[in-house]
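Okay, structure first, notes after.
What you see is the complex with one protein chain gone and the rest in place.
Chain lettering (A, B and C) follows the sequence in which the chains are written, and residue indices restart at 1 in each chain.
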Amino acid sequence: VAASMVQAPRTGTLDFGSRNSIADVKGVSVGHATLGDGWVQTGVTVVRPHPGDLYREPLPAASVVLNGFGKTIGLVQLDELGLLESPIALTNTFAVGTMATAMIRHAIAANPSIGRRSATLNPVVAECNDGWLNDLQAFAIHERHYAMAFDAATADFAQGSVGAGRGMSCFELKGGIGSASRVSSDGENVVGTLVLANFGKLSQLTLCGVPLGRALADSATASEAEHGSIIVVLATDAALEHRQLRRLGLRAAAGIARTGSNFGHGSGDIVITFSTAERLARGARPPNARRTTRDETLDPLFDAAAEATEQGIVNALFAAETVEGYAGHVRRAIAERVPDWRARLARAEGP
Amino acid sequence: VAASMVQAPRTGTLDFGSRNSIADVKGVSVGHATLGDGWVQTGVTVVRPHPGDLYREPLPAASVVLNGFGKTIGLVQLDELGLLESPIALTNTFAVGTMATAMIRHAIAANPSIGRRSATLNPVVAECNDGWLNDLQAFAIHERHYAMAFDAATADFAQGSVGAGRGMSCFELKGGIGSASRVSSDGENVVGTLVLANFGKLSQLTLCGVPLGRALADSATASEAEHGSIIVVLATDAALEHRQLRRLGLRAAAGIARTGSNFGHGSGDIVITFSTAERLARGARPPNARRTTRDETLDPLFDAAAEATEQGIVNALFAAETVEGYAGHVRRAIAERVPDWRARLARAEGP
Amino acid sequence: VAASMVQAPRTGTLDFGSRNSIADVKGVSVGHATLGDGWVQTGVTVVRPHPGDLYREPLPAASVVLNGFGKTIGLVQLDELGLLESPIALTNTFAVGTMATAMIRHAIAANPSIGRRSATLNPVVAECNDGWLNDLQAFAIHERHYAMAFDAATADFAQGSVGAGRGMSCFELKGGIGSASRVSSDGENVVGTLVLANFGKLSQLTLCGVPLGRALADSATASEAEHGSIIVVLATDAALEHRQLRRLGLRAAAGIARTGSNFGHGSGDIVITFSTAERLARGARPPNARRTTRDETLDPLFDAAAEATEQGIVNALFAAETVEGYAGHVRRAIAERVPDWRARLARAEGP
Partner (left out) sequence: VAASMVQAPRTGTLDFGSRNSIADVKGVSVGHATLGDGWVQTGVTVVRPHPGDLYREPLPAASVVLNGFGKTIGLVQLDELGLLESPIALTNTFAVGTMATAMIRHAIAANPSIGRRSATLNPVVAECNDGWLNDLQAFAIHERHYAMAFDAATADFAQGSVGAGRGMSCFELKGGIGSASRVSSDGENVVGTLVLANFGKLSQLTLCGVPLGRALADSATASEAEHGSIIVVLATDAALEHRQLRRLGLRAAAGIARTGSNFGHGSGDIVITFSTAERLARGARPPNARRTTRDETLDPLFDAAAEATEQGIVNALFAAETVEGYAGHVRRAIAERVPDWRARLARAEGP
């Protein structure tokens, strides 16, 4: 994986953190449980926004639904309270219910009063449809896979055909998990993204502004109808309130658009954004004051969010290995399907 | 149950249908699976919007989130597409994931191509927290309870401490499932509601405009903090598009408010609205035309929605039997807790 | 006016401030410019959220659109930035443009760099349709009326048929400007409302839970179709962020509903909420921290908002004097139209 990451083309101009991943936002870690066996090509990815217990120490959070053809769980309460009180689990469309239940049990194990003497948990689960490579009807994801992914969380996580990304497709190429970071141009904050990329038609594929997909699709059969999705998890260490996190999350749209997508009808394009600037404490007395950020200073964060999202998608494409799965379907890695991608990009950049 | 229903005071002035329930909207039926055993006092209620297969023949639908402290599943896609493609399942907070999975399996059994050659299902599940009477940590709801409730669906369904309403509390009295209908004043349409009533502080309780709760709460201990919820399912036979269904759903707020609630912070107050005027057909060629309703004629429907919602809540209170459950907690029926309720109301109505 | 205020029935149970008006939120003042001459019965009311210059020191603010049949100006930016940077002007439907221009000129007079070296102003203007008593086509409101109302602002302002309320009708009675306050039950904060009440059918009128309008409408001609509106300005001294101010604003819906309205199709029911806890400073360095309020403590504020809104509407009805205007139309004060209102209410409250 590391090898393929190296070769992914770089989007934009902003600096990135030492890992060029969401883990450049201090405290964020990611874990996978990957199931790759014959017709079962699926998994679970868990984003842990901080190393502690989110139920006890929730974070300010918000969501943006760009196109709501998706089955996320937890966004209604997340936006009403502006709080994320669980890790974020990503998985396939048929496994969201199982993940929600697993997350509740997991939280109870650490907080035995949940649902008895203290409030219930609002688990946040998002999904994409991996049914082309994965036999959804196998219902292969079980509750235990949540803990596996949770326990595996690390700042140095794999990308591509892993975890929830195992069976995902992007621009009719192999997609999956991608991550990136960008430092705001004022140097004050970092924005990190983790995407579950499962969207797009090949004819639309655009890399660094170059519409690679047009030529590719010309020489191939007609593009498939889009029935994918993209989930963008966007983290920042800036101190933002709910309204500002929504504003930030919208900028993921720019990153997605630059890879060629017009937010297809059948694609659940959903952004979940959180700030790690301050852990809130359940049940504690109100803080006398909280750090804030002026809206006038948000542009560097907006630019970082857009660019990190675009890079995250590109990284997903370049990290993903070819996978064969359900009914013998094969989804090829971009470097295998477009071996001369480097020449095609170089030509566009000129001498 | 029928006996207690008779005595429920009547709210408002509009006529109602023959059943004074959501089943007065032709084709709608409701089924329960009730678990009442010791510390387990919970269940599942399924609203079937028409007798057919919702996946094959979805209905126009919309949701309104009045206060989003709740864990519904399915609203994002329901509002993006303006479609309800599953029955609506109501249950306790910890069982939403299990219900979602059960609904997917149930739909696959009838439509084996789901998730393989045809689109996935967007199950719609809503919940309230019955943790005072029910041991949530027992995780007593299993997938089979969905089919039990679905199969039990009938136009002549029970109300009160049944199905998802088994363990619910309302104004610190026993709450649960209530239903009502109202005919629009122009006689052209009917609006039916089914509520899962689990909200409110006793001190707020208002019946037919009479603030009964003030006196009751004076003589009792301090009101508990509200951590309930109310789900309102609102059906109509009028031909409404998504935008109009949202407008209609908002009027449930008036009905809730008139029972005394101010939409408490901890209450997930959520409305799901659908129209039975026309079944849409998945995959079929577009209809050349669809029936529509002019916004200028919506007021009679708005009045019906508000009044039916208020009546539905009142019916839940009066249909509900006393239940003892988790940790020996007891929630009393209104007629037991306020035996002179009739006199209190009569006095207010004057000679 | 003071005389009629005394007799207005009291809604709810919470304490109110010394003025029982929005001016109980410290710093808030209100001014009117009233035009009452023959067919011209209209005016302007200005709410000044603090005595300073809002452009230089904006306040956290939010809006809630319950029913958007209205022509407010300024809400898009108010909600994007969560800021109120102008007073709030209320007037008739045809005068919103004139008010917006007047407010820009007024702000430039105090801040000559506006639109040149510094940002433009986002004026906030809301309206109701007073076309039954006022000849809208006279376009009687001019820019100077803004300054007149602004300069007249005081904590001891008149209510009823004054300012923007001059030509308004409410429940087919004379309506207009009403104001009230409530202290949160924890004693920590005050919520004040100012309403421009121009909505409702007589048959719906409900006072303190008593459906007075039913009997009145029976003995009269058929109710008119509703084409009114209500604007609710809701102020609090609690330190709330934008998301919380939206939550607070929604509770005005409960107050409106309890007066009998179901948010009629033709009624622009719009709430604008602001917090006076902290004046923000344009262009200043970011504050290191801002005071905040925990959502768990919002219920007392929610209750205060609902009750103050209901009382504000009742106060509008009882403060308003009979007005004759356009085409000889007459709208009667409630005490004139329903002289025995006191007996009707008393009967309902019982011995």
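Convention: a residue touches a chain if its C-beta (ideal position, glycine included) is under 8 Å from a C-beta of that chain, and two chains touch if they have at least 3 such contacts.
Because the structure is predicted, anything quoted here is derived from the model rather than measured.
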| item | value |
| --- | --- |
| Among A:Ala253, A:Ala277 or A:Leu317, the residue in touch with the chain that has been omitted | A:Ala253 |
| Listed residues C:Phe16, C:Tyr55, C:Phe69 or C:Phe199, member touching the removed chain | C:Phe69 |
| Contact partner of the left-out chain, one of B:His32, B:Lys201 or B:His242 | B:His242 |
| Footprint left on chain C by the chain that the document does not show | 65, 67-77, 79-81, 93-94, 96-101, 104-105, 108, 114-116, 119-120, 122-123, 129, 131, 135-137, 139, 227, 266, 268, 270, 326 |
| Hidden partner interface residues of chain A, rising order | 13, 66-67, 206, 209-211, 214, 225-226, 247, 250-251, 253-254, 256-258, 261-266, 295-296, 298-299, 302-303, 305-306, 347-351 |
| Interface with the unshown chain - residue positions in chain B | 80-82, 241-243, 247, 286-295, 297 |
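In the analysis below, only the chains that are shown with their structure count from here on.
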| item | value |
| --- | --- |
| Gap in Å, rounded to a whole number, between the CA centres of chain C and chain B | 33 |
| Whole-Å gap between the CA centroids of chain A and chain C | 44 |
| Multi-partner residues of chain C (each touching 2 or more other chains) | 247, 295 |
